[in-house]
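A protein chain is absent from this complex, but the other protein chains hold their places.
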Amino acid sequence: MTRAKIEGALLGAFAAFLLAVPWLVPAIADRFWVSVITEILIWSLFAASVNLLFGYVGLLSFGQALFFGCGMYGVAIGIAKLGLGFWPALGLGVACSAAMALVAGVFAVRLTWHYFAIITVVFSLIFYFLALTLRQLTGGDDGTSFALPVTFRLGAMELSLADKTFQYFFILVIVSSCFFVMRRLTASPLGRALAAIRENDTRAALIGLNVYMLRLAAFVISGVLAGISGALFAFFGRYASATYMFYQVSGEAVVWTIVGGAGTLLGPLIGTSLFIVMREVVSTRWEHHGLIVGVVAILVVIFAPSGIVGLWREMVERFVHRP
Amino acid sequence: MSQPVLQIEGLTKRFGGLIAVDNVSLALAPRRLHAIIGPNGAGKTTLFNLVCGFLSADAGRVFSAGRDIGGLKPHQISRLGIARTLQIKSVFNRLSVEENIWIAAHARNRFLHPLRSAEKDRGTREKVERVLEEVGLSALAQREAGALSYGDVALLEIGIALAQEPRLLLLDEPICGMSPAETGRTVAKIRQLAARIDIVIIEHDMEVVFEIADDITVMAQGAVLASGAPDVIARDERVREAYLGQPDDEDFTEPAHA
Partner (left out) sequence: MLEVVLVLAVNGLIWGLIIALIALGLSIIFGLLDIINIAHGDFFMIGTVLAWTVLMQSGSLWPAFLIAPLIGFALGALIQRIVIQPIRNAAALSIVATFGLSLILQESVRMTFGPTPRRILAPIPGTLHLFGINYELYRLFAALIALAAISGFFVFLHRTKVGMWMRAVRHDRDTAIAMGIPANRVYMVTFALGFALAALGGVVAAPITTVDFRAGVDILPFCFMAVIIGGLGNLPGTAAAAVLLAFLEGVIASFADPTYARITSLVLMSVVLLARPQGLFRGLAR
C-alpha cells in the first residue's frame, strides 16, 4: 500500500465520477449542479494557469485575468462582430491570448519577485481599462452577449453547447486534455529545467539554462491555458464582460490554487471546487461568502501553506508508514 | 603550443570607490591545475564571478580557447564548457540528488522537450549514473538535496559541474566545511580530474594547495601578488609576509615539498 497506489485509485474513482456527472448528479441533487460542475472545470483550468507559473516555475502572476479576457473576448467579438463560427472563434480566442502572453511576457519575465507580480497586475489593469473604454466593442462592464454557433455539424445532425450534456463533455474533454498536457510537461526535460529555475535561478544559469527564455516559454504556455479557460467561459455563458479582467479575478484564482495546493497537478482543481461549491451553497442563504474566502485564504497561508493536497499527502504518508 | 584554456588580461572591477579586482592577468596552461590563494577580500571570488559572467568587467578581457567571452551571459559561458562551483554551496534544494545532476547533464541540449518523459531519456540517465559514481553519491541519489550534509552538498556541486562535461572547471573553495575523510577523498578526486579537465581552484587550505597545484597565483587586495610554481611561491618574501606569515608567527605554515 503506497501513496501512489492510494492516489491512483482515488483518481480512477474521480474520473469515473466525472464521466457519470450528467446522469449521476441530477439523480442525487438538482440538475443545476451539472452547470456548476461545468463552471468549476472552466475555472480550475484558469487556476491551473496560475499554478503552472507559481507552483512549477516560482513566478507569482496576479494578472492572469488578462489572458482569460483575451480568450473570452476573442470568442465574443469573433462571433458577435466578425461573424465567426464556433471553431474559428475558439481559435481566435486562443491565438489572442497566446499573442498577448508573448508580448506581455517579453517584458514581464525580465522582472522577478514582487516586481513581477506588480507588473502582471499593471498589464491586466491597462487592458481592463481599455476594455472599459471601448464600450462599443466590448460592452464595458455590462458586457456583451452573443448567439451560440453550432459546434459540430455532421450532415443533418448538429451538436451545440446548448445541449447541456454535450456542453459538459466538450468542456470536460478540453480541460482534461489541458491537465494531461500539464502533467506531461512537468515530467519532461522542459519541466525539470523550469523546476531548476524555480529552486535556484543563479545555479540554473550557471549550468547553461537560458533562464529568461524558459520563463518566457512558461509564461506563454500559462497564458494560453488561461486563454482557453476564458474562451470556454465565453461559450459557456454566451457572454463576455470586462469585470472578468479585473485583478480581483486573478487574485481569487491565486487563492484557489494555494488553498488547493500549489505545485501539484490537481491542487487547482480541488481549490476551485471548494470555493465555487462553497459559494453556491452559501450564497443562497448569506450573501457575504467573500468573507469566508478571505478567512480561509489567511488560515491556509498561516497554517497549511502547502494547501489541501499538501495536508493530504502528509496524512497519507503518516498512515502508510504507520508502525 | 595550444590555446590557453583560460586567459585573463588586465581584468579590473570596481564597486564604487572599491577596486575589487585590480588589473589581473592570468594564463592557464592546459592540463595544469592552477590554484588561486589569498586572504579574504582579495578578490578571488569576484574574479570567478567576472569569468563566468555574473559581473561585467570595467576593464580588461577574458579569453577561453582564444575566444573573447567578455559580455556573454552566464548560461552562454557555461555552454562553452566552463563549469563553476560556488563558494556558498548552492544546489536545487527541493529536488533529489539525481534530479540535480540530471538537469545539469541535460542542460546543454538547446531543445528541451516539453512532453516526453524525462526519465525515459536513456542517454542522460547513463551520464547521471556515471557522475553519481564519480563523486560517490550513488547511494544518496533519491535523497532531497536540501537534506544533505554540508560535505555531501559540496560533492553534489562538483557533480553538477562535472555533469556539464566541462573543459574548464572553476572550483571555489570546494573542500570548505568537509570532514578530513571527505577532504581526502575530494582532493584525490580533484587530482584525478585534473588529468583530463583544466581546473582553477580557489582554496584556503595551504596543505591541499601545495599538494595538488601545478601553478599558484597569490592575490591580495584585488591584485596579483605573485604567480608561479609552488616552491617559487613558498619562497617568495612578499607572499610570506602578506599571507603565509613569518617563521616566528604561530600561524606560519611550512609548505609541503613536492
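When the chains are written out, they are named A and B in that same order, and each has its own residue count from 1.
As a convention for this text, a contact is a pair of C-beta atoms (placed from the backbone, for glycine too) under 8 Å apart; a residue touches a chain by one contact, two chains touch by 3 or more.
Keep in mind the model is a prediction, meaning the values are calculated, not measured.
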{"item": "Chains shown that the absent chain touches, full complex", "value": "A"}
{"item": "Selected residue (touches chain absent from view) among A:213, A:301 or A:315", "value": "A:301"}
{"item": "Hidden-chain contact residue, picked from the options A:24, A:122, A:148 or A:187", "value": "A:122"}
{"item": "Interface with the unshown chain - residue positions in chain A", "value": "54, 60, 62, 107, 110-111, 113-115, 117-119, 121-123, 125-126, 129-130, 132-133, 248, 251, 254-255, 258, 288, 290-291, 293-298, 301-302, 305"}
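Criterion: only the chains that are shown with their structure count from here on.
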{"item": "Gap in Å, rounded to a whole number, between the CA centres of chain B and chain A", "value": "44"}
{"item": "Residue numbers on chain A that touch chain B, as the complex places them", "value": "181, 184-185, 187-193, 195-196, 199-200, 202-211, 214"}
{"item": "Residue ranges of chain B touching chain A (in the complex, touch as defined)", "value": "52, 54, 73-75, 78-79, 83-84, 86, 90-95, 99, 102-104, 106-109, 112-119, 121, 160, 163-164"}
